[in-house]
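Omission of a single protein chain aside, the complex is shown with its protein chains in their original locations.
Here is chain A:
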């Protein structure tokens, strides 16, 4: 690496001023570690600091304190490692009187160097209908598909084609799978999985007439939504269906995933947005977002904010963790497509205009960051990861726009490496499969696995407390070895099970009785406090038995 740690210029100057004292007696003028700013530390801090005062024994307290020290050291090291990041993200700083909204792509291409100029291009493909576009997770390859069946996978910078096929059917949606070796195409009736050479690998009959596809990379799940209201999750690594829910909410046209907790957000014509996980049959969350139909939903990469746009020409930003509206913007016409970039910029496609807003979640904006007009309507938007590029699929083909500051400047090669070799790609695939998260862990809170399960802990403690005082009922029952025609093992097992069931029922009855008694006592106390209000229709009310 050519970059070294930044020199402390002040120390250099001071050393120059002190020529007499020999080097070994020179004191360190800035002893100890360089201080790390608190804001930077809080960026790397996961969760709150532990209260070390709750430990019951001295030994436990010492252990907690030592652990906290280790955690703080790790946070500090991570914060200090920021100094080693090589790249800086792009920006556009307007001079006085100018605004970034008026900057066109040709201006940027002129101002930038030739490699950047290459990133803005147009693919004119008028024959096969409005196009959809998607980039791979590392931003190296692009998949474009026209509605009339043309599908092509290419390396978008060098324009080298990986494959180009025509599936001879309507293409509704496309998705890259975990790497650039496979992609899924939702065709007219069934969903197909193709190799990067265009060879059809699988035909998935189950997500019937899939309208939208989403790939959850850390779970290896391909989620698809149906015209008849079904949501279907398929495990791509094993090839088995994980869950399928009948949402009962009609045509599922609007779908996006929350990258932080892998729940699927659906938008409905009633104006509500629902969130689904494969473990639960009902929506985890149902929010009424707009007064009219929801046209598109997008979740930002930190998983904190959700942008929704409706037919009522409003775009709203919601805080998903608190389920509150943060901002509401009035936009000219409904935004049919929305997508967030890695740095939090929001790309909107309304009609034939593409607008990009910079950081709409945390600040109230008045004007878009950049605008681009196309000849035909926008069909799809996707930001290229780790690049300042926005790919737009529209009626006339594909356009790649340069949006300074949209891409994350420093990638982590362990997560996704745009410069990976074939061997690294293969190793990465193996690692991803080993780290595949089981479906049962998809929740609104992805960190739930690290939290104490208070409910079952309380139950266990209560149970434990009861043991010493109650005579434990012997649940294990050994039935008598009867030979007269009842000696068969099956009958014996049935008898055994019957007795145990009976015993269990007794204990449950007792528990319920205890609880009811407690409840009755509680109610008695509360009822005496509150006075009964007599109404005219009281005599028609059913009395509680």
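Some points to look at:
Simple rule for what comes next: contacts are C-beta pairs under 8 Å (C-beta built on N, C-alpha and C of every residue); 3 or more make two chains touch, one makes a residue touch a chain; residues count from 1.
Following the convention adopted for this analysis, contacts and distances are computed from a predicted model.
The unshown chain of the complex is recorded in UniProt as "DDB1- and CUL4-associated factor 13", chosen from "ALA-interacting subunit", "DDB1- and CUL4-associated factor 13", "histidine--tRNA ligase" or "Mediator of RNA polymerase II transcription subunit 20". Looking at A:249, A:437 or A:500, the residue that reaches the missing chain in the full complex is A:437.
Remark: the omitted chain is touched by one listed residue; of A:50, A:85 or A:325 this is A:85. Of the residues in chain A, those that touch the hidden partner chain are 1-2, 43-44, 46, 78, 81-82, 85-95, 98, 100, 103, 107-108, 111-113, 115-116, 119, 218, 259-260, 262, 301-303, 342, 387-388, 402, 404-405, 407-415, 417-419, 421, 424, 434-438, 441, 446-450, 468-469, 471-472.
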